[in-house]
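The other protein chains are all here in position, but one chain of the complex has been omitted.
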Amino acid sequence: MSWETDRLEKAKQIIEMYPQKRSALGPLLYLAQDKDGYISNESIVEISGLIGITEVQVQSVASFYSMYKQEPTGKYLLSVCKSISCEISNSTDVINSVKNFTGLSNNETDDKNFFTYESVECIGACGGAPAIQVNYETIEGLTPDKAVDLCKWLKEEEPEIVVADELQDKFGGVKSFDWAIADNNGATSPVPGFQTYDTSKEKK
Amino acid sequence: MNEKVTFTVDGKQLEGKQGQLLIEACEDSGIHIPRFCWHKRLDPVGMCRMCLVEIDTPRGKTLVPSCTTQVSEELSVETESDTVKKAQEGVLEFLLINHPLDCPICDKAGECPLQDQTMAYGPGESRFIEEKRHFEKPIPISDIVLLDRERCILCARCTRFSDEISGDPLIEFIQRGNKTQVNTFPDEPFKSYFSGNTVQICPVGALTATSYRFKARPWDLKKVSSTCNCCSLGCSVELNVSQNKMLRILGEDNEFTNQGWLSDKGRYNFEYLHSENRLLNIQSRENEDFQTINISDAIEKIKNKIKDLDNPDIKFIVGANSTNEEYFAINKFANSLNRNEFLSKDKSNVYFADDHIYNGYFSDEYTNATFEDLDTSDAIVVWAEDIKDNLPVLFLRIKKAVKNGVKLVVFGHTNTALESLADHYFGAEIVSNNFELKTSLSNIQELKDIIDSKKVTTIVGKSTPLQKKDSLDTLINHLQKVSDLKIFNCFSRANTFGAIQHIDQIKGLNDFCTEYEDSNKNIVFTIGANPVNSSFFGSKIKDILEDTEYVVSLDIFKNETTELADLILPTTAFGEKEGTITNMEMRVMKQNKILPDPGSTLSEWEYLIMIAQSLGKDINYDSVNQLNSELANQFTMTEALPTFDNLNKPSNLFGILNQKEINLNIKDVDQDSPSLLMVKRLYGDSSTQINSPSISMLGSERFIELSESTLDKYGIKSNVATLTQGSSSIFVNIKLNNLLPDNLVLAPINRRGFEKLDSTKDFDLKETKNMKDLSVN
Partner (left out) sequence: MKETLLLTKHMRENPEDSHSLKSYEKNGGYKSAKKVLKSGTPEEVLQEIKDSNIRGRGGAGFPTGVKWGFLAEDEERYLVINGDESEPGTFKDRILLERDPHQLIEGMIITCFAANISKAFIYIRGEYAKPARRVQSAIEQAYEKGYLGKKIFGSSMNLDIVVHLGAGAYICGEETALLNSLEGRRGEPRLKPPFFPAVKGLYNKPTLVNNVETISSVPWIMSNSGKDYSSLGVEGSTGTRIFSLSGHINNPGNYEIEMGSSFGEFVDTLGKGVKNKAIKAYIPGGASAPWLRGDQLDVKMTIDDVANEGSMLGSGAVVMMDEDTNLVLAAKSLVSFFAHESCGQCTPCREGTTWLENILERVASGRGRLSDIDLLLDVCDNISPGLTWPPKMTTICPLGPSATASIVSLMKDFRSEVEVLLPKKVVIG
């Protein structure tokens, strides 16, 4: 038993939502990753017991999806898109500038577990190419310089909650569409900030 | 829905069954479609894409995988068109781009579907000049299986087998796309009773077995079919031998019994045949030592002893590994030696060395089941010893039946491994710790719903040797009354059914101990049996054998029983003798000889006939064929006699069902509630296993199984403990099993250290914290 009581409570609530236990595997992996920064082997054993499948079956699912990290991940996950619309809009330059600033190559985390860099496939921000996600909060319309500014800001401010709208105002450019009302909800760790999984918070 | 359909393949009209897979229907008609991921006994997945064929559809010709397409009326198929050929070449080229050129060092070469299909359907050259993907190779994924991920073509046969057939999915695909690999979870090796099957069905050399790696090339092997003798299921096997050494055992697809699968014990328990510890010469005890003597001296000794003792009682303890012909010979010999001139039933003197034996249900009012009945019944009811550990392939058959909708009812407490499959598991609330029924069976509503007026197959036997047979009688009477019943008497040791068919009247070791007290001047023959080690009555039997005037042991290894013998006669073993065995369906199956008799060994029957002749008895058998013809004629159905000739016919290669009268006269035990239940595990310390290096370590773990509440009573918090009883003290691992009732602890009877335990006496479990508490056995 390696999970704390309230995480187990949350896990049981999530399992209740689905007609079959195994469906809760996805959310439980996010729960594991949120608290520990990555999905550890202990978490896999825990989840395997909660759902009733073998550990390797949990691992099989966890390793299939690119958002489940099984290596320690930094506080801020920087995901730069490299798919077609961003590629033809100079995402390569943004990618290089971020890589240079952080000193990381694809899927690498720095020694202090601060930044993790990854080049990702289309994040649905094509109208605002090139685009980046910080802990899955999207910032669109970046330039190489603005991208570096964003990284610098993260390093200095170390915000507890990453809010997309806030960062877009500071560093973003063209948006895919009108985001309308400003939203202060954001992510607190490198998993999607989603209230059902308790991985999102509102910045006051 | 077995209507016939006609369909066309390459212009030829063929017949198939409605709903049958196209690839199988073509196979039945002699048209071979290449494939990797499809296997007859697994659900089709259509992943390798090698079996693509072109069919006519309203929208034109399309390529479809024949393993996922069903035949239908008027289906028109082409297996050799240009499109199909290009697709096949394409798939092979794709498979080979990352496949390493390991053929010279790969076990599979020579019997490799990838090699064969590349030669037959491949493009001849690869255009791939990029870097192949690399993995560390090979990695051990269990004690007996190694995985080479570079060779793996990701057909998923191994993962599907582990998930669908054996129910222990400990290997799975990791990652996705081009980076996919098969692997286990760290510290969770591929520990399955059936892992060897994945090595056999792997279409490349990705999965290899430690016992066969680099040992031989398939074209060097001599092969013969036989029947495994690890349990009474009767798995058909193919023995592979090179230079007179058994190197490998493969499973054959016997539709009636094992359907291609083997347990790892049946598959890998053969290295003992060539062990240097094998008994090769006749040993006679002179003072305290054993000396080698020749056969005529040995027979002389026996003859003289019998004469000197002046009509002694002669008792035989027989094991389960002899063939029908050998039991027949034992019976003849035993009868000829009977004290009275005329055989009367009470004077029979053959005892069977398996404590689970009891009178069973063999009279005409009961119908014997076959394994096919498991699939066609409405329900299966199990009350027996641990099926997964003692009849592993029967576990697979039950799992398959359940998957296809047959209901399963299991009575506790030795079949907790079946609980996850069962519709109802009746544990502590229905069955007491003493295996008595706590309530009348007609009161159990869930049982009624499943079995009343239904077709039921029951697997019935004593859960533990000390169980009284009363609850089994109750169960059978009830089932016989309310359902259309077929019965499997669950005697799991190899050729138990052969023994009870061919020995006029067989008794149990309990009877041996009580009857010994009434007799005097005894000679005891132990034939292929080690009761001192494996029987519950072992220590009593040890005292008896020490007291006996003369003990003759026929065996293949020295063991605890032969230690007490005065004369040891080395015998031939599995693969060294021709004969038949009878499985639990009463199917007579052939075993064949492929190895020469090692050293000075002889078959059991040869010794006994020679001894009989030296005593002037009129018994004459020159060959095992003669024994076989005579015993075959004793069977009831004259049109299907199990003679060697008949069994060697192609249509009978998988055995012949027949009937023969069975008389058992075994006194039931009368025992109090045990607190310690001794159960036999699949892997243990039998002499065959400890002399087979590849698997000998599998039976080394010492552990006990108990529920959490029982563990709490002993105040133990950790997962290790020390089990003490009298002067015995064993350090054990704790395995929690919450299906077990309170105050019942399961311990393995066939692991070193446990043989000294007495399940009728009290014991204690103590918390163990440090190395000082370790017992040194």
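Details
First chain written, first letter: the chains are A and B, and each begins at residue 1.
Note that a contact is a pair of C-beta atoms (placed from the backbone, for glycine too) under 8 Å apart; a residue touches a chain by one contact, two chains touch by 3 or more.
What you are looking at is a predicted structure, and each value in this text was computed from that prediction instead of being measured.
Only one residue in the set A:Ala11, A:Val45, A:Ala125 or A:Cys151 touches the chain that does not appear here, and it is A:Ala125. Only one of B:Leu42, B:Leu63 or B:Leu739 touches the chain withheld from this view, namely B:Leu63. Considering A:Ala11, A:Ala32 or A:Ile51, the position touching the chain not shown turns out to be A:Ile51 (whole complex). Residues of chain B in contact with the chain left out of this view: 45-50, 52, 62-63, 68, 83, 86-87, 89-91, 93-95, 97-98, 127-128, 130, 153-154, 173, 175-180.
Counting over the whole complex, chain A has residues 17-27, 29-30, 51, 60-61, 64-68, 79, 82-85, 87-89, 120-129, 133, 136-138, 164, 174, 176-181, 183, 185, 187, 192-197, 200 touching the chain that is not drawn.
By our rule, only the chains that are shown with their structure count from here on.
For the pair chain A and chain B, the distance between C-alpha centroids works out to 51 Å.
Those residues of chain B lying in contact with chain A across their complex are 168-176, 183-186, 188.
Chain contact summary for the complex, chain A toward chain B: residues 41, 44, 53-57, 59-60, 63-64.
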